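These notes are about the structure you will find just below.
Up next is chain A:
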Amino acid sequence: MQGLTKMKKKQSYLWIILAIVMVLGVAGCSNNDVNATTDKPDEAAAQAALNENNESDRTADEEEDDEQVSDVADAEIVLAGTRNIAPGENDAYYCSSILMVWEPLIASDESGAPIPKLAASYSANEDYTIWTFQLKEGVSFHDGEPFNADAVIANFDRMKLGEKSSNFYTMNIDTTYPGLEKVEKLSDYEIQLVFASPLPTLDYAMTNFGSAMYSPKNFDAEGNFNGLPMGTGPFKLIENVLDSYTVIARNDDYYGDKAQIAQIRIKVIPDPDTRYSALKSGEVMGVLDLGAIQPVMAMSLVETGDFDISYTPSTITHYIIVNGNKFPFNDVRMRQAVSLLIDRELILDSFYAGLGYPTVNVLNQMTPFYEAFDIPHDVEKAKSLAKEVLGDERVSVALVLRSGELNRYPNKEEAELLQAQLKEIGVDAEITILDNAAWSAAVKEGEYDLSLKIKGLSSAEPVSLFSSMMKTDNSLNKSWSFGYSNTEVDKLIEDVSGELDMAKREAMYNRLQTIAVEELPVIPYFNDVTLVAFNKKIEGYEAVNYGVTLDKVHWAGQ
Partner candidate 1 sequence: MIELKHVTKIFKQGLGQTQIALDNVSFDIPQGTIMGIAGNSGCGKSTLARVMMGLIPPTSGSVLLDGKAVSSYSRKERSQSIQMIFQHPAQSFDPKMMFEHSLMEALKVSQRIDRDKFNAAIREMLSQVDLSETLLHRYPHEVSGGEAQRMAIARALLLKPKIMVMDEGTSMLDVSVQAKLFDVLTTAQKRTGMTMILISHDLEVISKTCQTLAVIYCGSVVEQGTTEQLLTRPKTAYVKKLVEEFAFFDI
Partner candidate 2 sequence: MKMKRMEAMPFMILGAIVLITILAPLLAPFDPEMIDMQNRLSAPTAAHILGTDSLGRDTFSRVLYGGRQSILLAFAATLISMGIGTAVGFVAGYYGGKADLLITGISNVFLGIPGVSIMVAFAGVLGPGMNSLLIAVTVNSWVGFSRIVRGEVMQLKHANFIEGMKSVGASDGWIFIRHVLPNLSDSLIILFATKVGSVVLSVASLSYLGLGLQPPAPDWAIMISDARPYFREHPLLMAAPGAAIITFVWSVHAIGDYMRDKLDVNKGANDAL
C-alpha cells in the first residue's frame, strides 16, 4: 500500500515530462529530416545547412573557415531578394537568370536587342525558315559536361517534353519556337533549326529565358531537374533552402571574365520594411529582384551617406487600365481626358523620387522599335473633353487596386492622387483593394472602371504586346475588358508577323504606336526602372534591365 502514493506521484510527473518531450520532439526531429528532403541528391550540403541553421554560434566559425580559405577580401557578400530567387526543381529554370548560373544561347543588350552569348554567331536563310547557330567552343557546364551541339539538342528535347510553369517565364516550345520541325546537328559546334513558316524575329524571342542551356545530365525522365542546376554561367549554385537563402559560388573555370567574389548568399525577405531595416543595419549589403526597394526609401538611405543606388530602364511599363465596355470609358474622348489630366512628372517626382520615364506609348522603351511621343498635360482640355462626354452630371466609377503589388509600388497613394484629380473632371472614383484572385475575377467580368497595373515586355519583339493589348477579342484586351477593336490594327498585327522586310516592319510598328497614342486602348503613364540599393562597403553593384551585375560585385577597395 505504502508504495502506491509514491508510484502514483511518480506516474503523474512522468506524464507531464513525457508531454513536454513529445512536443519538443515534434519540433526538433521534423526539422532535421525536412532539410534533407529539399535537395534529395545533395545530402552533404543539406546536412551542412541544417547544422549551420541550428547552432547560431556555429555559423560564426563557419564564416571563419571561409576566411581562412580565401583572404578577407573574399568574405561572403550577403544580399536580400524579395522572393524565392531559386524556386527549385519544380520550376522550369530552377532559378532566375539574375543569379548568372545558367546562360542562354542569345542574350539581350542594354536596349533589349538580341546579342550572341553561348551561340557565337547565327544566321537565317532569306525566307527565315532555317536558322543556323555556330556554338561557342571550349565551354563546359558546372558538372564538367562539355557544351556542344549534343547538349543543345538535349535541351531542346527537354523543351519538347511539354510546357513547364515557372515563377519567371513559362517555358513553352510552341510560343517561343512556333512551327519548329527539326533540330539538326550539322557538326560538333553547329546546329540548325528548321521551321514550317517564316520567323523573321526568332532571335528576339530566344533572348534570355527563351534559350536557357543546362547540362544534359541535369534532368530526370519528365524533364525536371534531378538536383542543383548545372549551367555554364560565372556562378555555381551550391546551396538552396526555400524561403530562407540561396548561396552561389564563383565558377573558377568560366570561359569569360570570372566573378570577382568567391561566394554570394541571397536571403529571402518578402517584407519591404524588414528588407530596408536589414540593409540599413548592415545585415545585408544590397537588395535585388523585382520591386527590391521603393524609390522613396532608397532616397532616404542615400541621404545617410553610406548607401548608394543604381538604376536602369526596365521592361516594365505602368498603365491605368480602363474598362472599355462600360460608360464612360468606352468613349475615347474620356480616355484622352484622363491621359491629359494626370500629371506624370508630379507622380514620378512625388512617389518614385523621379526614377522613371513618363510615356503615352503603350510599347515599353526597351525595344528598338520604340517611338518617343511628346506628353501633353492640359487640364483645361481634359475638362472640356469630359464635359462633351458627361455634360453636367457627375459619374461615379470603381477604381480597383491589386493587393499583390502594394508591397512593391506606392499604388495606393497614386490611386488617391488620381481620385482627387478625377474629381475635377466630374468623375468620382471609389477605391477598393482586392487580393490577386478577386482582382482578376473582377477585371475579367468587367466589374471595374479603372485600375493601376504593371505589364512587362515579354520579348524585344513588340508583336506579342500589340496583339495582347490591341487585337480585338484577344488575351489581355478580353481578360482585362479593354473592349478595344480597330480593324486597321487587327490587319496590321496579322501582316507584321509575316513581313520579312525590316524597314516595312518598322513602319507598321510606328503606325500601331501612333494609333495607340491617339485611341489609348489603355493609358500608359511611365516606364519603370530596375532600382537596386547597396551598401558602399561593396562596389560594382549595377542594375541591368533584368537583375544586377553580380559577377562584377566585390568588397570596396579590392
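As a working rule, a contact is a pair of C-beta atoms (placed from the backbone, for glycine too) under 8 Å apart; a residue touches a chain by one contact, two chains touch by 3 or more; residues count from 1.
The candidates came about this way: all candidates are chains of the complex that A comes from, given by their letters.
What you are looking at is a predicted structure, and each value in this text was computed from that prediction instead of being measured.
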item: Options 1 or 2 - which one, within this complex, touches chain A; value: 2
item: Complex contact set, residues of chain A against candidate 2; value: 272-273, 276, 294, 296-297, 300, 346, 350-351, 403, 406, 410, 412-413, 415-417, 419-420, 431-435, 437-438
